[in-house]
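I have a structure I would like to understand better, so I am pasting it below and will then ask my questions one at a time.
As you look at this complex, bear in mind that one protein chain is not there, while each of the others sits in place.
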Amino acid sequence: MLHIAKQTAPIIAILTTLGTVQAAEVKIGMLYPITGGGAIYGSPAMTGHRMAVDELNSQGGILGMDVLSVERDTKLNPATAAAAAKEMITKDGVNVIIGGLSSAVGLAISEIAKQEKIVYIATIPKTIQLTTTKKHEYVFRTASHTDFEGDAIAQIAKQLDAQRICDIQLDYAYGHDLADGIDKGLKRHLPTAKKILSLRPKLRATDYNVFITQILGAGCDVVTSGLWGPHFVDFAKQATPFGLFKQIKYITGGEIGSHEIAGSLGKDYPDNVWANSYELWYHHPNQEHETFQNLLAERLGTEETAMWPILALIGVRMYAAAAEKAGSLDAAQISGALKGLTIETPVGPRTIDSETHQADTGQFWGPMVEKEGVPYRVMDPITYIPAHIIE
Amino acid sequence: METLVEFLRTGMASPGITMLLNNPNFVLIQVLNSVSMGMNFFIIAAGLSLIFGVLKVINFAHGAFYMFGAYIMYSVTETMGLNFFWGVVGAGVGLVLLSAAIERTLFRFVYDKEHLLQLLLTFALVLILGDFAKILWGTEQYSVSYPDNLAGATNLGITYYPSYRLLLCLLGPVIFLAMWLFIEHTRWGRITKAATQNREMLAALGINVPLIYTSVFIVGSALAGIGGALASPFNSPTPGMDAIVIVECFVIVIIGGLGSLWGTFVGALIYGFVFNFGSVIIPNGQDIFAFLILLIVLLFRPWGLFGRPEMEGH
Partner (left out) sequence: MTDPMTRSTLMGCVATLVFLLSVPLFHSAYLIDVVTEILIYALFALSLNVIIGYSGNVSFGHAAYFAIGGYTNAILLTTYGWALVPSFVISILATISAAGIVAYFCTRLTDIYFAMLTLAFSMLVWAIAFKWRSATGGDDGFVGILIPDLIGDRTRFYYFTLILVTASVALLWSICHSAFGRTLVAVRENAVRAGFVGVNTRLMRWWAFVIAGTFAGIAGAIFGMFHRGMYVESAFWTQSATVLIMTLLGGMFSFFGPAIGAATLFILERITNEYTEYWPTVLGVVLLVILLFLPDGLSGLARRVHAFTTKNK
């Protein structure tokens, strides 16, 4: 029996990827950093991914077929991600690849998707290139991107009446792209503001004192930033004794409004920070979010859940919806189905633009304030800034 | 290369230079930034230099020990809720135990081996210790608070400066002095110095040389852990932090001269000044400073400022 199965398996795999035979299952390839420095994000993302797959299977799967998740580690390394993507396609015969975290990884996976003609849905990479210069038939993005993020920062700068802006960004692609996005946004919303200082700490910098003191010396009223994760934590800890946050207002991308950061900083989270997040466990924009958050809390073993799972979940849902709409697993048909597709998510509806392959993923923005009775800060008031650039 | 010219030009016209030239207060603050950064690095790198000086081994895993110190600090202060002081003690004790275990089981096999083998052994340790830390503490984001009375800024008359960093400026020289006194004026120190010259003779004299080696390794590693604990309020425990810090440690001990305590002290200060003033003058050059300094030293004076030239060979 086994040897028959072994002989027919490759044939079935080949035919399945051609989409001409109804195989037993749909294979969704997942790529996140599960080890190393990226595991902080990749691990919760994987949880969200698996939640979405389980949700699909409990509802009858995709096109009546069971959904199987094929999971690989990118290790935050684009060459590793590219190799893993190829392996998933050639060895495991996945029908789609969902995930990616850093911009480089996203671009690497996208290139493989283009070669092998398999759909790739980028759930976290924010580089603007994915949906502009490097866009192709098989890549789609459900994450936000740096132009949206920069625009939102500019909108808040306008709210706060910013006049002299210091911009601090990490010296790598995301930082550069976000700085560009902020510049474009400022031109649209607040052309009177002047950017008087541009600072570029290196990626994985550990000592920001030289930048903090330059900001203080320059006399800005608003600081725009993209320092994320541990960068923000260290920056905040180093800046607070200097009293930076008493003198300026700090508007930042990089999702440091999420609970992962607020929870870990606790009482050390500074004042005067306007941050963003894709999702907040304590904020229910719709009924579905409450259900989703409860399920996630069960899985993660805590009520105060991380922000990353929702992004992974949205990617999977988007694919499932496209497959149902196309009535097929064929990559070209899925690609067609994704264009213009709208799905409901726990953070609101998401529609993929037919032209740019980009979903209108906005984020929640607001000041981070202390809250009675809990040791961490929360975003209040919470404003959803949609991904809509008005030229 | 026109992009290089462009790179320098954007640097040269930086507002930072204007601030430096117009504002003496600003200069003082950058000096304090440089000194406190230097002292922080001295505390961390001193152990690396000591271990090389006596054991002739460059311990790649020094960064991993630093990381363990930071994580232990987190566990002691945040998870167990104890005082900051106990966190530092805990880090020291933890590293003594960890490094003793490693030295007894693995290191003793490599003292007589080629440098390449030693280095690779320590690299293997880096890999294993990294995963070990991940198992113990997971991959979440952690934060360690400053000790209560040192969380603000001190009024220095001319300007305010963060109190905790001023503490480091004091601790650095104190630790240096303590180590120097220990090495020069105690029996252990004298024996250790002798061991760097001629261990066979020492053994012949009945001194337990392996014990000396173990003790040096433990002291050096404990210093790394204490350095990690002391730095943890502003350098949060994060996966991968060991790889970042080891590069800077290397640069510093090479500048100063491998094995020279005074060299590490001076090297750390130099690094602090170059990094901070360099970052003001050329804002987007941070990636390059460390390797540029390393290159310059290795090209022109590989044994560093205070090292011994016989280390270089042809």
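All chains are identified by letter, namely A and B, in their written order; residue positions are counted from 1 within each chain.
The rule is short, and it goes like this: a contact is a pair of C-beta atoms (placed from the backbone, for glycine too) under 8 Å apart; a residue touches a chain by one contact, two chains touch by 3 or more.
Because the structure is predicted, anything quoted here is derived from the model rather than measured.
For the options A:S69, A:S103 or A:T240, the residue in contact with the chain missing from this view is A:S103.
Looking at B:L20, B:A70, B:L98 or B:L125, the residue that reaches the missing chain in the full complex is B:L125.
When the missing chain is restored to the complex, the residue among B:I17, B:V31, B:V93 or B:L106 that touches it is B:L106.
In the full complex, subunit B touches the hidden chain at residues 3, 7, 58, 106, 109-110, 113, 115-117, 119-121, 123-128, 130-132, 250, 254, 258, 284, 287-288, 291-292, 294-295, 298-299, 302-303, 311-314. Although one chain is not displayed, its contacts with subunit A can still be listed: residues 10, 34-35, 72-73, 77-79, 82-83, 86-87, 89-91, 103-104, 107-108, 110-112, 115, 127, 129, 134, 171-173, 176, 203.
We take it that only the chains that are shown with their structure count from here on.
On the side of subunit A, the complex with subunit B involves touching residues 35-37, 39-40, 43, 171, 196-207, 209-211, 213-214, 217-218, 229-230, 233-234, 237-238, 240-243, 260-261, 264-268.
Residue ranges of subunit B in contact with subunit A, taken from their complex: 15-16, 19, 23, 26, 29-30, 33, 36-37, 134, 139-143, 145-146, 151-153, 160, 162-165, 233-236, 238-241, 244-245, 275-276, 279-280, 283-284, 286-287.
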